[in-house]
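Just one protein chain is left out here, and the rest sit where they should.
The chains carry the letters A, B and C, assigned in the order they are written, with residues numbered from 1 in each.
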């Protein structure tokens, strides 16, 4: 992505993280995936959403890490948590029990209907690339109230049909949640380094609702593996504030220092 | 029961408790019912079985109360336990999970095939006497390795057929455990203030194997609601030792003081 | 997010006539103060869920609050009968009360399943017991992997759960310590929850794996000092075993019971 004129100097990655963070409302109980979601969720907590409740699948309830965890179960998460429960309890009582408003996920592949693939590229029995697998995502996506997804925009990631549905978005036809009892709303927002997308309320196909400053519709189309739709009321994503960038950079710097030190 | 000549002076109740206690082997993991079983189990722990592991359904694992609990969840049990777990965990991991060698139960009614009734006397929909109900017993009796039962001998308690099978002994026909997978051996010993009984290895009908000192076969028959059988090799139950009586009386005295004080 | 309310207001807001209520606490931390407030407010037709009805439900039943009791062991622990429960079941006083009866294992699993958001609990239970003959909510399923026959019961999902705990912090996070019973499960399984506490503190001052229920999983917190007496609160006061024994005589007779409730609950103000 080429840099264009902006009020502040920031990277596309920072734009993505700040936008993802802003999507998180104060007071939300959020089941946090590791990596980009964790970065965004903690930025939210350190800026506009001090009472956001961050929950990691390692069992750490309401945690407030000073530095970003590298793994989903770094000591930092347990040390700053309200309490730490067993992993079965986490998945049974807190996720399946309906206590989570929002699941915040990353993914390797995502398709037109917001299905996620973190299992493999190619054929299951003879994979070209074996990815890590489902982890918590399959049930986060169905048992949380709704789901945000954040990842970098590229043609490899945004594919027309995922090779494998690890985690349900809206199924191969957009109707995968219809008539299923006790299921969450599913993905309501996808935040990338180029734009923000939401599923069409009817068809559930992903639609671009907001372009980040300096990003063109063509750029988004080039980085997407299907003919992506843009909403008629396409907006420009607000830029990061100086404060957000300062907090984010401080967080990443503390994190880098902490992880290098061991 | 009339008192006859004995080496030491003790009551029929003490004879019952001491005999029940002796049945408990050191090192056994024992799921303890409140009342008589709890008294016997703690006497065992304070005499010949210091490493018996006592577990109460309140979640107290490996507890060593100084005084007998009045309820199944007295503070004394938690304060002297190795650790205390939730009640679902107790029933799921520890009892159903197969960690309990022995369940030690009392009952209101018991029949020829060792079935227990703690639910009611009379008809279920219009009970003459409503008893407390099953509590932990139904699954203790099937998920523990084996079961001891201790209660006072009387015609009201020892009936030909219980009014209601709250807790399985060997069923109405003695075959209630046949072919059932993953089930414990069931009752292996019944200890009363008159005698010790065991189920016949074939028919599962209760048979008297030992009479307490000074107790006649006629007394047992009089206190039993069916024609009770006696084994050919009928033994005389060994008397309590001075040490056992001293420990038991000390325990009961400490208990009475503790419960009166509040 | 937990709101800190008076016990009066918490009960008024969440307990309505006809509500299904679970007041839990396994021998320990039984929410007597809350039970008394429910009696004072004259709630009727409640479905009362509790593993061990104990004195708290004996009082509610005798006071005419209960339509139905779901339980697994209904005695006065170590003492004998619950006379008010028996009088209701055997003789219909003050009115007939419907009962639905489980084993402890099933009910503990049903609370667990309720907290886990499941419609049913599966257990290796009720083998050879006649309880399934009298409780149509006990069914059996077949394991699709082994063919084993397993018991199934519906999960417990009360409209309101009420529990007592040692302390809450100002954000409404609650510490439960000692015999934790099914209290956490009761709170998480319910649509609404009230937690009474001995005190509200600045800091729960606890350890990494303590049983802490976050404030955002609770509706109302109410301070009720000594709120679980004659039951007990680990670290605060012991069980009043003497009163449990005395209750036998009080509850055996309808008049002495009624008089006791009048004196100790109805005319006793919100702290009783």
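Following the convention adopted for this analysis, a contact is a pair of C-beta atoms (placed from the backbone, for glycine too) under 8 Å apart; a residue touches a chain by one contact, two chains touch by 3 or more.
Nothing here was measured: the structure is a model prediction, and the numbers come from that model.
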Subject >> Candidate in contact with the missing chain, chosen from A:119, A:192 or A:210 >> reply: A:119
Subject >> Given C:118, C:131 or C:189, the one touching the chain that is not displayed >> reply: C:118
Subject >> Contacting the left-out chain in the complete assembly, out of B:96, B:118 or B:255 >> reply: B:96
Subject >> Options A:41, A:78, A:149 or A:206, residue touching the unrepresented chain >> reply: A:78
Original post:
Footprint of the hidden chain on subunit A, which residues?
Top reply: 34-35, 57-60, 69-75, 77-79, 84-88, 90-92, 95-96, 115, 119, 124, 127-139, 142-143, 164-168, 171, 176-177, 180-183, 258-262
Original post:
In the complete complex, which positions of subunit C touch the hidden chain?
Top reply: 117-120, 122-124, 137, 139, 141, 143-146, 148, 150, 152, 154, 177-178, 180, 207-211, 234
Original post:
For subunit B, which residues touch the unseen chain?
Top reply: 27, 29, 53, 61-62, 78-79, 81-85, 92-93, 96-99, 143, 182
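Operating definition for what follows: only the chains that are shown with their structure count from here on.
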Subject >> Smallest number of contact steps required from subunit A to reach subunit B >> reply: 2
Subject >> Furthest chain, CA centroid comparison against subunit A >> reply: B
Subject >> Per-chain CA centroid nearest to the all-protein CA mean >> reply: C
Subject >> Whole-Å gap separating subunit A and subunit B, where each centre is the average of the chain's CA atoms >> reply: 58
Original post:
If you average the Cα atoms of subunit B and of subunit C to get two centres, how far apart are those centres in Å?
Top reply: 28
**OP:** Return the residues of subunit B touching two or more other chains; collapse runs of consecutive numbers into ranges.
**Re:** none
Subject >> Residues of subunit C touching at least two other chains >> reply: 112, 184-185, 211
